[in-house]
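With one protein chain removed, the remaining protein chains of the complex are shown where they sit.
Moving on to chain A:
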Amino acid sequence: MSLKTTVGTCLLAAALLSVSTACGSGKAPASQGSGEASQPSTGAAAKGGTLTILSNQDFAHLDPTRNWTMPEMDFGLRYLYRSLVTYKAEPGAASLEVVPDLATTTGEMSDGGKTWTFTLKDGLKYEDGSPIVAADVKYNVERSFAPELPGGPNYARLVLDGAEKYRGPYKDGSLKSIETPDDRTIVFRLKRPVAEFPYYTTLPTFAPVPRAKDTKAQYDSRVFSSGPYKIDTYDRGKELVLSRNEHWDPATDPARKALPDKVVVKQGLRQSVIVDRLIADQGDDRTAVTYADVNGESFSKILTNPKVKARFHNEIRGCTDTLAMNNTMAPFDKPKFRLALQYAIDKESYQTTQGGPAAGEIATAFLPPSLSGGVAQDTLKIPATGDVEKAKALIAESGVTTPVKIKMYASTGDKVAATAIQESLKRVGVETEINTFDPSVFYDTIGDTAKFDGMALYGWCQDYPSGSSFIPMMFDGRTITDKGNSGNMSLFKDQETMDRIDAIYAMTDLKAADRAWVDLDAAIMQKAPMIPLVWARKPLLTGSKVGGAFGHLIWSGQFDYATLGIRK
C-alpha cells in the first residue's frame, strides 16, 4: 500500500515541479510562415477604452534607475516616465531612429564628443502638475550609482567623468560631471568621446525622479509619473492599474499616443491559459494583449486559423542564438575545426525545435539584420541544413581525428533543441554528450571558465541599435572574467579582433562605425569562435479589438505600448 502511495506522490510532485520549471525557462519559441515577420492588419485605434495586458509574471523593476530588462523598459518608458531621448513609435527600421523626448534635440555634442548638452522642453509636468526640471534628471542618473538600488543599466557609470568611486546621492551627494546651469539645461561630461551617447539617454536612467518623491527601494512599487499614465493601484504579482496623467501634454511628446483611458496589467496567469483566452477572443479578452511570448506549442493552433493568425505578431528580437565553444580547449582550439562545425550544423532542424520560421530566422551572421542595415549578412553561404562534405573535409584539414567526443551544456528548457545539434554533429563524426541544467544555475555553470569544458547553447541581445552593443561584448578577449563570465562565452582572445574593436570605438562617424562592425562580424565568422544559429522572433497575440499593435525592434520585438489602443 505504501508503495502505491509513493508512486502517486512522485508523479504529483513531478507534475507540480514541471510547471514551475516551465515558467522558469527563459527562452521560448515563436512562429510564422516562410520566415517573414507576420504583419497583421491592425486597424487604427481610437482614443478611450481599457487595455488589458495579460501577464504570467510581475515586473522585475519599474523604478527607472533599476529597470534594465525587456519588456519592462518598454512598459516603463512608454507609460510611466520619459527619458531625454527616445525611439520612434513606428514599425520596422524607423523604430531604430531616436527622437527628442524630454529634450528639445537628441543632444548637442562638443569637446570632440566628450561633452553632451540637452535642453528640456517647455511645459513638462509630473502627475501632480509640478514642473519637470533638469536637476531631477541629474538626480536619477546619480541614483543609478547607488548600491542600494541595484539592477539598472551601467552605461552612465562606464562613461561619466570622475564617476569611478561615486556611490550615489545618498552617500556621496552630487556628481560633479553632470551640471544643471538652469532648470532646463543639463550637461554631461564624459571621460572619453562617446558618439553614441544619445542612445544611452534613451535608457530609463535618464528619466526624471524628483528628490522629494524618492522613496529609495519602495520607489519600485510607486513610480512618480512623468509619462502619460500614473499608477492607481499596484498589487505586486497580481494587478497593476494605470489611469491617465492629466498633466501630461501630448504637444510635448512626439512618440506616445496614449490612446486607452485605462491600462490594466493582470499578472500571475499561466501563459498557456493566456494564449487560449486570446485565441478564443471572448468578452474583455478582445481588448487584451499578451505580455510574455506565445508558447511555441500553440503556434499550430494560431497559424492554421486565418482569423487568429491575423492577430499574431512576431517581430525580430534583436537577439542571436548561438552555439558557444570553449576556444581554449581541444578540439575547439583549432580554428579549422570550429569552422567545420559552422558547416556541420543543421540550423533548420534547430529552428524547427524552436518553433519553425515563425520563431526565428536562420542566422548567417552574429549581428541580427537590424544591426546590419536591415539586410541579413551571409558571407559563408552555408545551406540551412549544413554542408556535411565540406565539414568533413575541414575536420580532416584541422587534424582532429573523428569520432571525437564533446560535452554540450543546455538549460533544461532547451533539451529538444540540444538534441537537434547533437543529431547534426553526429553526421560528421562528432559525438555530443548533453548535460542539462536548471535555468537558475545554467549561466553560473557555463560562466565559470574552470568548469565550462565544451559547448553551450547561448545567446546575446542588443542594448541599443549598434554593433557596439554586440560584437565587443561577445568577442573582446579583455572582457573575460573567471567567474560569472558572460558575453564572450567562447573565451575568444584574438589580437586582430581586439585591435579592430578599438579602431571602431575611436570612430566618431556612426554610419562608418556601423559598416565597420558588419565587416568585423564577417571576419569573425571565418574564425568561428561561436556559431550563430537563429535570430529569434517575439511571438505575441492581441485580442480582435486591439489596434496600433506592432513589435518594436528596440524593445526586443515587444508591442510598442506608445501606440497600442482600442478600436471602436
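Please note the rule applied: contacts are C-beta pairs under 8 Å (C-beta built on N, C-alpha and C of every residue); 3 or more make two chains touch, one makes a residue touch a chain; residues count from 1.
Here is the rule we go by: contacts and distances are computed from a predicted model.
Novice: One chain of this complex is missing from the view, so tell me which of "Co-chaperone protein HscB homolog", "Peptide ABC transporter permease", "Heme exporter protein C" or "Sulfur carrier protein ThiS" is its UniProt name.
Specialist: "Peptide ABC transporter permease"
Novice: Of A:Val416, A:Cys461, A:Ile480 or A:Leu510, which one is in contact with the hidden chain?
Specialist: Looking across A:Val416, A:Cys461, A:Ile480 or A:Leu510, the contact with the absent chain belongs to A:Val416.
Novice: One chain isn't shown here. Among A:Pro153, A:Pro169 or A:Gly296, which residue touches it?
Specialist: Considering all chains, including the one not shown, the answer is A:Gly296.
Novice: Of the listed residues A:Gly355, A:Pro369, A:Gly548 or A:Gly565, which contacts the missing chain in the full complex?
Specialist: Reading the full complex, the residue touching the unseen chain is A:Gly355.
Novice: In the full complex, which residues of chain A touch the absent chain?
Specialist: Counting over the whole complex, chain A touches the hidden chain at residues 2-4, 6-7, 9-11, 13-14, 17-18, 21-22, 29, 31-34, 272, 295-301, 303-304, 348-349, 351-359, 407, 412, 415-416, 418-420, 422-423, 433-436, 438.
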